[in-house]
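Notes for the one structure printed next.
Removed from the display is one protein chain of the complex; every other protein chain stays in position.
Chain lettering (A and B) follows the sequence in which the chains are written, and residue indices restart at 1 in each chain.
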Amino acid sequence: MLGTLENSIRVRPISSELSILGNCDGSARVKQGNSSVMVGIWGPVEVKQSKEDPEKCVIETTVKGATGQGSPLDKMYEEAVRQTCEQVVITSAHPRTCIQVIVQVESEDGAILAVMKNALCLALMDAGLPMRSMFAGVSCAQQENEELMWDPTAEEEEESTAQYTFVYENSRNNVIYVHCTGESTVEQYMLALQKSRQVATEVFGFYRESFEKLLRKDVKFQMLLPPIIKGEILEEPE
Amino acid sequence: MADDFKIAQPKQYQRLFLKDEIRPDGRALTGCREVKIHVNAVSSALGSAMVCYGNTRVIAGIKGRFAEPTINNPNSGYLIPNMILPMTCNTKYRPGYPDDAGVAMSNKLNTLITDITDLMELCVVPGKVVWSLNLDVVCINDDGNVLDAAVLALSAALNNTWLPATRVMEETGRVLVDPEGERSRLELKFIPIAVTLSVFDDKTLPDPSEDEENIQSGSVTCCIDDQSKIRAMWSSANLSDDVISAALVYVQKRASVLLSVLRKVSKTS
Partner (left out) sequence: MDIVRAPYKRTRVIASQGEDLEQHIVTPGDVITQNLDFMKSHGTALSHDHICATVAGAVYKVDKLVSVKGVNNRYRGEIGDVVVGRITEVQQKKWKVDAGSRLDSQLQLTSVYLPGNISRRKTLNDELMMREYFTEGDLVVAEVADVGNVDGMLKLHMRSNKYGKLPEGVLIKVPSVLIKRSKLHFHRLPCNATVILGNNGFVWVGPHFSPDQPIEPFTLNSRETIARLCNVIKALAAYGVQLFDTIILTAYDISMKYKVKELLNAEVMEHVAQESYEHSLHQNL
């Protein structure tokens, strides 16, 4: 997975598990180093009339941190998850319904927002909700010597002077979510934005691999496929 | 009749205006509402400011009290920001539990003010008594873009905060405020200014009003300080790199305008 990244970009190995929660419509767990996040998605499901929207589906999110006790950061994560879902999920396809997203942070060791977004994307795909594109989260930190590093651990984040989390989507490679804190110049910010895109491309490749594995294993899926006859393939996509 | 159309089809309403390069409240596409800053609005506070962005009004007040420091940082004081969005500022906020939007905004203010001042300056008696400053930011009227107004109010208030002198009672060791002593000004390492742009269709519109906030597809908030460094950036919109660059250029210009207003007001107070 790390083959096509520049030499200066090093990220921790990423692993995923799909469809782990039996009752959910979609679920995924993503681990990057010691950071691990699990996401469960129900939907589209019934929503109370007071909350329903006649034109699109409402997205409700709940984030629970690793320490069990609620913290104000949870609300920030909830807002982040909801905003990204609203950007990517085609909400007009399911009016008057609700999509419930539950995020459980299992262990935190840096880059937690990026890991959360990755798990969110896989869970949305697992649930079969219509999406405009996939999205990937990349976490970047600027060290004291002004060099950038990617996928920092918690310790590295503490020592850094600026922390960035970018979420890219793969249809036009635009960035759909940014969370940046610390102190950085405009030039440093744009450099981080442009370089982090490479990591996102790797993550998209990883998503495809994860899904192919899942599709091959799924018995119901095998049942659905008709025998594919060579010669009747659609035009190859560009 | 126009009002009915605005309620029934708010996005189409906005599009008709944008086609003529104007926004529904008469502004140019990159125009911002008039900003008013009034420092020392609250006389009982150590520092305060009221900021108006058009009809959006926010007050920031700084109250100090004495507290015990933590064991890890025995000489550091506390800065505790709190954003309050009461139900009186807008009908969308319900009474009871603080709204999620308010908590999220408090988080953002908290990130902005880390490192804004040397917390050791808030030390009164090393290891025993430190200043704990409550930074309360209350929205009085929400007509869109509360975050920008809140950050400006907070910056203006902090920039005009005077800590009273203190006296230690020798017999009891209690610390009291000395009204005759010389006050000391709170020194800030940087002054953050936030500029928010809302994204609608393919246009980025700065300083959105409440109507524009309700129909936007996403927004970008960038905080720049007086040394042109980016202090924070929160974006939830689908943007290409070029649009982001252009937005940052705009943000820098706007921030310098707001900073000069803030400095002018601070000097005269």
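Keep in mind that, in the parts below, a residue touches a chain if its C-beta (ideal position, glycine included) is under 8 Å from a C-beta of that chain, and two chains touch if they have at least 3 such contacts.
Just so it is clear, the structure is predicted and the values come from calculations on it, not from any experiment.
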One chain isn't displayed here. Which of the visible ones does it touch? A
Since one chain isn't shown, list which residues of subunit A touch it in the complete complex. 19, 25-26, 44-46, 88, 90, 93-97, 125-134, 169-171, 204, 207-208, 211-212, 214-216, 218-228, 230, 232-238
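The rule is simple: only the chains that are shown with their structure count from here on.
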In whole angstrom, the CA-centroid distance of subunit A from subunit B equals 30
Contacts from subunit B onto subunit A in the complex sit at residues 100, 103-104, 106-108, 110-111, 115, 217-218, 220, 225, 228-241, 244-245, 248, 252
Listed in rising order, subunit A residues that touch subunit B in their complex are 72-73, 75-76, 78-80, 83-84, 87, 162, 169, 172, 174-186, 189-190, 193-194
